[in-house]
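Removed: one protein chain of the complex. Kept in place: all other protein chains.
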Amino acid sequence: MALTKIAEIILLILLVVCAVGVNFGKSLLQAVIIFMSYSSIMCILWVLLESPDLAITEAAVGAGVSSVLFMLTLRRIHTEDLRMEALQQEAGMSDPVQIAEASQEEGSSESGITGE
Amino acid sequence: MKIFDLNFDVEEEPIPDGEDHDLLENIMDGEEVHDSPREKVKTENEYYRNYVRSTQWVQKLIRTENKGFNVFYFSVAVVSCVLLIGMLLFTISYLPRYGVENPESTLVVKRYVENGLQETGAVNIISGIILDYRAFDTLGESHVLFTALMCVTVLLLRDSKNMRTQYEDFYTIRDEKYHELYRESIMKFVAAVLLPCLLLYGAYVLLNGQISPGGGFSGGAVLGSGLIICAAAFGFRSTDRVITRKTANLIAFFSLGFYSFAKGYVFFTGANGLENHIPKGTPGAILSGGLILPLDIAVGLVVATTMFGFYSLFRRGSIGGNK
Partner (left out) sequence: MENLIANSTEAVAVILFGIGFTMLLFHRNLFRKLIGLNVMDTGVFLFLASMGYIEGRKAPIIVNGVQSTEAYINPLPASLVLTGIVVSVSVTAIMLSLTVRLYMRYHTLNLDEIYRMADHLEDDR
């Protein structure tokens, strides 16, 4: 088999591994980073399929702008969390007993970000 | 060792008092920076207590009620996904063989490849297809980009009419000020090395759309990435000189308008059976391909503005400067 055919098969297997690996990232940041590498492998695959236009566009857009937008969303969400903490302190609910009975699980909004 | 003698200090003009609502001091003093029409809005305190009460109730509900449904849902999801992949793989096995030319898929392409150079003047056949033979698709797609930028603006814009309370963007603005005061030197160095290369490469790919691989979308995306790196490393004051709100609007408006008018002539020439006399030039020169070069520039500018606009809106809530 030609060398390009072997490289193509290896890259395709890596692609599936990356796509499955996004599910098993423990936090959202890990998922975004694995997605970035998935995009980069896709870019090389476009070169092997003899389409250089698609390769440049995928590199700039997939591994560039799209992943950066994901990370910026994470940053905005973190900022909102900080704001909620400030509100919490202002509302006078800094007492741990009160916090525990106000929200049954400690860090209810955290499980939204890092869990699942 | 000092390879580059880089001076990154941006001369900051003094801001007259009371005019920059960005300043932390204005917000921390507790003054209201908006005149909101919602005079009857509840205070933050009540809002928070209400939210906490409903969260507690909702979590209790979800935990106690949904166990059976969860099991059912996941099993059905697994079965349906396996079925979907199996069905599609079964269809793949009936497809014609990969990598072998089959006449069903290359019947239309004969015309594009064999007469492409004479009819469009472009050496890159793909550019000739998307900007000459099928130019309306690209026109619609540029409008899709612009519409996406408008949608994100509607959702994420924060200006003086929009801030709800003084806490609304406190942390966003605090992060911005921190970032402007203490910019990291690794980022600055890498950006100083990469930025001229990126902008040059983006302009090269954009202008050589008809000769070599590239074109409007690729060049625009690379240019947009260059602008993003500039804003991320050197703060937004460095890009506020180039892209302001007015500039972004003007670029999008004129580019899309020019594209629409430039490809509107085919309605007249095609309907009346006229030839189009736009010169095609010699293939391989940079000024060739008829209208492909100006259209490339128009599309590339729209794409670059859109990418940078997304970054700017996510980061600080406005495209070019605030208030």
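By letter and in written order, the chains are A and B; residue numbering begins at 1 in each of them.
Definition applied: a residue touches a chain if its C-beta (ideal position, glycine included) is under 8 Å from a C-beta of that chain, and two chains touch if they have at least 3 such contacts.
Quantities reported herein were computed from a predicted structural model and do not represent experimental measurements.
When the full complex is taken into account, the listed residue touching the unshown chain is B:N124, out of B:N124, B:T239, B:S255 or B:T305. Although one chain is hidden here, its contacts on chain B can still be listed: residues 41-42, 47, 50-51, 54-55, 57-59, 61-62, 66, 74, 77, 80-81, 84-85, 88-89, 92-95, 97-101, 105-106, 108-110, 112-114, 116-117, 123-126, 129-130, 134, 137-138, 141, 144-145, 147-148, 151-152, 155-156, 164, 212-213, 215, 217, 221, 283, 303, 306-307, 310, 313-314. In the full complex, chain A touches the hidden chain at residues 8-9, 12, 15-16, 19-20, 22-23, 28, 31-32, 35, 38-39, 42, 45-46, 49-54, 57-58, 61-62, 65-66, 69-70, 72-74, 76-77, 80-81, 84, 108-109, 111-113, 115-116.
Definition applied: only the chains that are shown with their structure count from here on.
Remark: chain A and chain B have CA centroids separated by 19 Å (rounded to whole angstrom). On the side of chain A, the complex with chain B involves touching residues 51-53, 56-57, 60-61, 64-65, 68-69, 72-73, 75-76, 79, 82-84, 86-88, 90-93, 102-105, 108. Those residues of chain B whose C-beta lies close enough to touch chain A in the complex are 44-45, 48-49, 52-53, 55-56, 59-60, 124, 126, 167-168, 170-172, 175, 205, 213-215, 217-218, 221-222, 224-225, 228, 307, 310-311, 314-315.
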